[in-house]
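Every protein chain of the complex appears in place save one, which is left out.
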Amino acid sequence: MALKKAGVLGATGSVGQRFILLLAEHPEFEIHALGASSRSAGKAYKDAVTWKQTSLLPEYAKNIVVEECKPEGNFADCDVVFSGLDADVAGDIEAAFVKAGKAVISNAKNYRRAPDVPLIVPIVNPEHLSVVEKKVADAKAAGKPAPGFVVCISNCSTAGLVAPLKPLVDAFGPIDALTATTLQAISGAGFSPGVSGIDVLDNIVPYISGEEDKMEWETRKILGGTNAEGTEFVPLPYDEMKVSAQCNRVAVSDGHTECISFRFAKQPAPSLEQVKDAMRNYQCTASKLGCPSAPKQTIHVLEESDRPQPRLDRDRDAGYGVSVGRVREDPVLDFKMVVLSHNTIIGAAGAGILIAEILKAKNVI
Amino acid sequence: MALKKAGVLGATGSVGQRFILLLAEHPEFEIHALGASSRSAGKAYKDAVTWKQTSLLPEYAKNIVVEECKPEGNFADCDVVFSGLDADVAGDIEAAFVKAGKAVISNAKNYRRAPDVPLIVPIVNPEHLSVVEKKVADAKAAGKPAPGFVVCISNCSTAGLVAPLKPLVDAFGPIDALTATTLQAISGAGFSPGVSGIDVLDNIVPYISGEEDKMEWETRKILGGTNAEGTEFVPLPYDEMKVSAQCNRVAVSDGHTECISFRFAKQPAPSLEQVKDAMRNYQCTASKLGCPSAPKQTIHVLEESDRPQPRLDRDRDAGYGVSVGRVREDPVLDFKMVVLSHNTIIGAAGAGILIAEILKAKNVI
Amino acid sequence: MALKKAGVLGATGSVGQRFILLLAEHPEFEIHALGASSRSAGKAYKDAVTWKQTSLLPEYAKNIVVEECKPEGNFADCDVVFSGLDADVAGDIEAAFVKAGKAVISNAKNYRRAPDVPLIVPIVNPEHLSVVEKKVADAKAAGKPAPGFVVCISNCSTAGLVAPLKPLVDAFGPIDALTATTLQAISGAGFSPGVSGIDVLDNIVPYISGEEDKMEWETRKILGGTNAEGTEFVPLPYDEMKVSAQCNRVAVSDGHTECISFRFAKQPAPSLEQVKDAMRNYQCTASKLGCPSAPKQTIHVLEESDRPQPRLDRDRDAGYGVSVGRVREDPVLDFKMVVLSHNTIIGAAGAGILIAEILKAKNVI
Partner (left out) sequence: MALKKAGVLGATGSVGQRFILLLAEHPEFEIHALGASSRSAGKAYKDAVTWKQTSLLPEYAKNIVVEECKPEGNFADCDVVFSGLDADVAGDIEAAFVKAGKAVISNAKNYRRAPDVPLIVPIVNPEHLSVVEKKVADAKAAGKPAPGFVVCISNCSTAGLVAPLKPLVDAFGPIDALTATTLQAISGAGFSPGVSGIDVLDNIVPYISGEEDKMEWETRKILGGTNAEGTEFVPLPYDEMKVSAQCNRVAVSDGHTECISFRFAKQPAPSLEQVKDAMRNYQCTASKLGCPSAPKQTIHVLEESDRPQPRLDRDRDAGYGVSVGRVREDPVLDFKMVVLSHNTIIGAAGAGILIAEILKAKNVI
C-alpha cells in the first residue's frame, strides 16, 4: 500500500527531530517535505540540523533539501503536515497551511483553545477528532475539496495527567476536584538553549512559565464535550471540575512525574481496587483500531512501592504507554497516585504521529 | 560565662557530624563527650570518623576520644546530650540516658509519638517544651534532682511544612485540609550508603519509607496542644485536620522543596496579602529570646516567580530560616505555595542546637 | 537449530540481570539455569530479584527457579555458564564449575591474571581464545571429555581503552607510552548500594579502588601474546609499554569516557589521517564470523568537535561499538583522543555474550 506523504514544519528543532526519528521506517507515512527557517532552506537536512538525539540521524533524512515553511513545493503534495514550530511563528504558518487545505497536526500551543480545534491526547480523547471528521465529510458530501484543519497535541504535562483519569471518568463519572504537582523533565524545553544546566544541577525550579494554566485549562477541554452540532468544543466549567497544578522543573532528561489526587463528583467513590482495575483494563481506541504506534498496554498500574520512576519506566510501550503507581486513598480528596508519562512521545511528537495514524484509520487523511 | 557541656551520641554518623560542626565555636555549648559504637570507642575522633562535610573537621574535635554510648565517663558531666543515633539503637540508649537524669535532644524517631515527649520544630512550637519545663520545675520544687527527659526533633519534611503554617494558624485559626508533595534532598538519608546514585541520576524515586505517615502524623502533634494538666500532648484529630503527603526523592544535595496547598476551617478565608503578611511578620520565640542560632527572618516570603530554589535559597539565615514563594490562590483548597527548608539544619541537627539554646534561655538546662 | 543451554551465576546482581536481558530472545543461547546465594535459591527468579533495568524483566525468566551456584541441577546440562559473581565468592565457585568440565565466562576479576586464562575484549583479542581452543582440541584428540575452562571478561575501563588501540597496533606497531584519564559511569558499581548519590551529585570522586592498576596491567596482557607453546599468556613488559591511568567516577549512568594519549614505538609516527583510517576501517573478528551481537561498525570515528558524548553515543551498535572523537596530535606524546564505550555492554555482560558467540562459532562450545 502506498505510504502517505508527510511534511514536518520546524524540522531542525527539538520536536521536529523527534518527528523525523518517529517517521523513520514508519509503516504508513514517509517524509516528503521538511520545512525550517529561511536560514536553513536550501540546505541538505544533515547540514541544516544540529542533531541531538540518542539515535543517529536516519539515513533517509540526511539529504532531503529543507524548504521554507510554505504550503507549496513538496509540501503541496503532503497528506499530513506535522508542526514542531515555535509558538511565535506557528500561528501564521499553520493558518496558511490550513487555508491551503492541509491537515496539520501541531505541537504548538497557538490553536489549542480555538473552539473548533480538537485538542487531542491520542490515548485519551480521539473521539474529539469527530469535529474535523465532520468538516471533511460535509465537504465531501457537498462535492467540495477536503478542507484544511489543525489538530492540536496537548501540552506534555496535561497528557500525563488526563491519561489515567479517562478510564476513571468513563467508569465512575466526573471528577470534581483534581490536584497535580509535577516534576518535569528538561527535554521538553528543547536545547537552544532549553533549560540552563545551573538551574537543574543540585536544584529544582518550582516554576514553568504558563504551564500550570495550560494544565488547568486543557484538562477541562480534553475531558469535556462538544456542542449539540458537534462543531465546537465545550470545556467543563470551572466549578464542575476544579483543577490545581503546581509545576516544577527537575534534573530528569525525559519523563514527567506527576503526584496527583482527585475526588469523584459521585459519592460514595469507587473502591481502591475498582479504581486500579479501571485503569488496568483500559484499552485506548488507537489500540482497538490497530494503529501501529498504539500502546499494547495503555495504562501500566504498578504495585511496587517505589515506582514509577522516570529512568526505569518512561519507555514502556515505546513511550506511548503511561505508568501509574502508588494508587492509594487520599485523606483530603478520594485517591492519590503517581503518574509517569514520556513527555516527548505521548506528550509531544509521538502523540502527533499517533493522531495521524488514527486519522488515517478513519480515512480522514 | 561558663559554657554548658554537651555530648553527642552517634557522633561518627551523618547527623552526629553536623552536631559537631554546629557546636564548633558555639557561644553557649562545648563538646565534652562523643559517643559511637564499640567499634569506634577508644579511638581519637579523627580516626573513628569518615568525615564527609564541606567544612573541615574542626580542630577542637579531632583528638577527643570516642566513648561508648553510655551515661557515664565524660557523658556523666554533660548538661545536654544530642542524639544522632539510628532508630534501631536510639530507643534503649536514650532511655538509659534519661534514666540517668540527662537532658536528651534526639533526632531519632523512636519517642516522637510518646505522649509526654515534646516533638519540636524550634521556630514553630517551642511552647511545647513547657511539658519538660514543668517536670523539671516540679522536681526542683520537691527538692529532687532534675529528672532526665527527651525532646524529639521533628522529621525533616515535617519541619518545612509546619514552619509557614504556624503564623497562619495563629492569625486565622485552624487549617482543616492540607496537601504536600515533597521533592526531598538526599543528604537526609546519610551516606553509608544513603541514597544510591543510580536512583537519583536522571531519575526520581516517588517514595520514602515511612515519610508520608510521619508528615501526616507529626504535623497534627506539632500544631496541637496539651491536656489540661500540661503533662501530655493531644494531637489534632484526623477529622479536624486532614493532611495528605506525597514524598519524592530527587537529585538535590540539601534542601527540601514542598508544594503545599491548604484550607482554613474558618471561612471566608483571609486574603492573599493577609496570608503573606502573617508569614512575613512572624518572629519566632527563639529569636525573641535572643538565641544565637535563631533566624533573623523566620519566614522569607519571596516574590520572584521562580523561587525558592534549593541551591539558591537553602542557606538563608544559616539554614534556620524557611523560604516561601509562589503564594497564590488555589482552585481546590484556599491557597497554594512552595516551601523550602534546609533539611539538615532546621530539619535535623540544627533544630537540635536551637532547641538546646531555647532550653538554656529558659533555664531548663 | 537447537539453542545452546546457558547458565547464569550471580543472577540477581547487576551483571546477572544484564546477562538475563541480553539472553532474552537470543538466537543461539537460552537460559537453562540461574544461580544465586542460598538466600535466593528455591525462589522464582521474579521473587528473588530486585529488578532495576530500564527494560522489563523478560517473561521467560520470571518463573525460573533459582538454584545455588553449584555445578549440578540444571547447571549440569549447561553448555556455557556466565558468571556475574562478586569477587569474594567467584574464585571458589568458578573453580568448581571448571573442575566439573564447564565453560565459564566470567566478569569477576579473580582469574584475569592467571597465565593460562584468556582475558578477552571480544572486539579486540578473540585470538587469545586459542589457548582454550587448544585445550579442548587436545582433549578431543586424546579421546577425553572436553575440559572446563574460564575465560575472563576484561575490566570495563580497559575494554574502552584497548578497542581503538588494536587496529593502530596492528597497522603501525607497538605503542610504547599510553596515558588515560577516565570519567566513569556509575552503573558498573552495581546498586546495592553501588556509588552513593551524595558522591556524584555536583561532585566527582577522583578514585576507584584498584581500577588504575587493572587498566595498566590488563592492557599489557590483552595487547600481548602467548608463549611459544600457545599455552600461557605473556603480557608486554612494563618497559616496552608504559601505561598510566587516572580514574574518576562521574555523574553518568552508562558509558565510560576516556581521554587518552599515546606514542608509537616506531617513529616517525603515522599521520593523523592514517590513524583515523585504521580505526575507521577496522572490522573485528566477531563481525567477520557473523556473530549475532557483533557490531556492524566496530570503531565509530566522529568528526564533530564535541563528540563522543555518553548520553548520545553510548548505544551505538547496541553498545558493542566504541566511539572515538577529537583525534588530534598531542604535544607530549603522538596523538590524543576521546574514547567512549558502554561499560555494561562491551565492558561487562555484553562482552561475555559476544565471547560465547565467538566460542560457539569456533565450535569450542
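Chains here go by letter, A, B and C, matching the order in which they are written, and residues are numbered from 1 within each.
As a convention for this text, a contact is a pair of C-beta atoms (placed from the backbone, for glycine too) under 8 Å apart; a residue touches a chain by one contact, two chains touch by 3 or more.
Bear in mind the structure is a predicted one, so any value in this text is a computation, not a measurement.
Visitor: If the hidden chain were put back, which of B:80, B:150, B:185 or B:201 would touch it?
Guide: B:201
Visitor: Which one, A:61, A:200, A:260 or A:312, makes contact with the chain that was left out?
Guide: A:200
Visitor: Sort through A:119, A:251 or A:365 and give me the one touching the missing partner chain.
Guide: Looking across A:119, A:251 or A:365, the contact with the absent chain belongs to A:251.
Visitor: What does the interface between chain A and the hidden chain look like in terms of residue numbers?
Guide: Considering the whole complex, chain A reaches the absent chain at 52, 186-187, 191-202, 251-253.
Visitor: Name every residue on chain B in touch with the hidden partner chain.
Guide: Residues of chain B in touch with the missing chain: 52-56, 201-202, 253, 311-312, 315-316.
Visitor: On chain C, what residues meet the omitted chain?
Guide: Touching the missing chain: residues 177-179, 181, 183, 199, 201-207, 209, 216, 238, 242-244, 246, 248, 250-253, 257, 259, 261, 305-312, 325-326, 330-333, 336, 338.
Basically, only the chains that are shown with their structure count from here on.
Visitor: By mean C-alpha position, what chain is farthest away from chain C?
Guide: Looking at centroid distances, B is the chain farthest away.
Visitor: Hey, which chain is the most central one here, using CA centres?
Guide: Of the chains present, the most centrally placed is A.
Visitor: Provide the list of chain C residues touching at least two other chains, using ranges where the numbers run on.
Guide: 52, 201-202, 253
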